[in-house]
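Worksheet for the structure shown next.
Of the protein chains in this complex, one is absent; all others appear in place.
Note that the chains take the letters A, B, C, D, E and F in the order they are written out, and that residue 1 is the start of every chain.
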Amino acid sequence: MALKIKPLSDRVLIEPAAAETKTASGIYIPETAKEKPQKGKVVAVGKGSKKHEMTVKVGDEVLYGKYAGTELKLEGKDYLIMREEDILAIV
Amino acid sequence: MALKIKPLSDRVLIEPAAAETKTASGIYIPETAKEKPQKGKVVAVGKGSKKHEMTVKVGDEVLYGKYAGTELKLEGKDYLIMREEDILAIV
Amino acid sequence: MALKIKPLSDRVLIEPAAAETKTASGIYIPETAKEKPQKGKVVAVGKGSKKHEMTVKVGDEVLYGKYAGTELKLEGKDYLIMREEDILAIV
Amino acid sequence: MALKIKPLSDRVLIEPAAAETKTASGIYIPETAKEKPQKGKVVAVGKGSKKHEMTVKVGDEVLYGKYAGTELKLEGKDYLIMREEDILAIV
Amino acid sequence: MALKIKPLSDRVLIEPAAAETKTASGIYIPETAKEKPQKGKVVAVGKGSKKHEMTVKVGDEVLYGKYAGTELKLEGKDYLIMREEDILAIV
Amino acid sequence: MALKIKPLSDRVLIEPAAAETKTASGIYIPETAKEKPQKGKVVAVGKGSKKHEMTVKVGDEVLYGKYAGTELKLEGKDYLIMREEDILAIV
Partner (left out) sequence: MALKIKPLSDRVLIEPAAAETKTASGIYIPETAKEKPQKGKVVAVGKGSKKHEMTVKVGDEVLYGKYAGTELKLEGKDYLIMREEDILAIV
């Protein structure tokens, strides 16, 4: 079921992956001192802005910084909304 | 009844939603540690600027950061005025 | 009587409204925790700059942030001079 | 007698008005809490820069912020040199 | 075996060199007070952005600042993801 | 004798005037609370940059802020090297 939310500008809505699961591509979050990226799935993408053309698409699995984005709840599930700039990579 | 206020530049006037209501699209504000977005309805939109073309329209329901905007009272009701940049998504 | 003052660049000279009056359009300054806008009348407008085209005109009633602008006295009356960027809306 | 000084870029040389005089246009510096502008006469003007075209001319009476500019003494008199950006208005 | 990760924008995925090895080109990390660069091999490169065209290619050995990038683990190995701007040189 | 030094970009090499001399144009450094400009002679000028076209020429006497520039010694004499932006005026 498609969500009715439309992120503004260069923002992306992400469904965070469950914290301990090992993904198909075998990505783990290491446990050392540096800030670690988190993983999630893109569920909605803004139209971009004059300064930023969007790269990620709905369905992409992405890595993003631990403190990136703002939490929100839609239809009872937790999501994160962040600027595409805060996404590190598509995995 | 239309309000006489005209937001300047890339600003948007928003009527905040009542704090505890569950919206039609089922959006809740989660209760965890991170900053949560707020929800409201766009009631007036500026003309934009050279650097920013406006996206939201009067009537849009939007999410915005908890500390975004400046409060003001018009015809006895509370509103928020903020830059469109502070709006996270249309819901 | 027209004032002889010519604001430079993107600046606007504003005659602040008396603090407690209720305006024709019924705007009040609410009394909560957030910073509230102030109201005043535009009495002189700069020519703008390469980066900023002016929107407000002499006679416009405007809202602006509480700490916006610099106070000055002309012909015995108090005024504020601020950048148009600091004006929130025309009411 | 013309001064030999040539302000660089978008700078302006100003002869500050004596602190207590009431000017022809009746401008006073109010005595409240906010920062007040000062008044002076433009005595030399830079050629501007790529980013800034000059507006003030030699002879203009101008208002500027209390802490704007750098003091210097020419032919025994005190002057201020500041960027035109720091000038609030021509009076 | 090629990794499935695709760094976003001007980001580069780097496999850090083991800390004490002496490389073919004889580069050592000196032991003085200043921040020292680290060495690694480029394993994936983003497509760049409007503001940044990419220079490094997969397989390049590069030097980067000690605190550059974000750690992540792929297929059980540690990597760093950073902006190309944080890479000092190709060696 | 010409110096062999070539300032880079928008930098200017200046020979500072002796601290207490009164110049031909009668400039003194006043002794009040604000930061005072210093005076010196331009001895070498960079070629400028894309963002900055040079104005001062070798031989110009200039005023500059008290803390502007970096000291260096050439052929046994003290000089200052600074960006042209830090020069206030040609006197």
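By our rule, a contact is a pair of C-beta atoms (placed from the backbone, for glycine too) under 8 Å apart; a residue touches a chain by one contact, two chains touch by 3 or more.
Every value quoted in this text rests on a predicted model; they were computed, and no experiment measured them.
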| field | Residues belonging to subunit E that touch the chain removed from view | value | 25-30, 32, 34-37, 51, 53, 55-56, 62-63, 65, 84-85, 87-91
| note | Per the touch rule stated above, subunit F touches the missing chain via residues 4-9, 11, 13, 44, 46-47, 50, 70-76, 78, 81
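FYI, only the chains that are shown with their structure count from here on.
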| request: Over half of interface residue numbers shared between subunit A and subunit E means same, under half means different, so which is it? | output: different
| Length of the line joining the C-alpha centres of subunit A and subunit C, rounded to whole Å | 42
| field | Touching two or more other chains - residues of subunit A | value | none
| query | Given which chains touch which, is the overall layout a line, a ring, a star, complete, or other? | reply | line
| query | Which pairs of chains touch each other? | reply | A-B, A-E, B-C, C-D, D-F
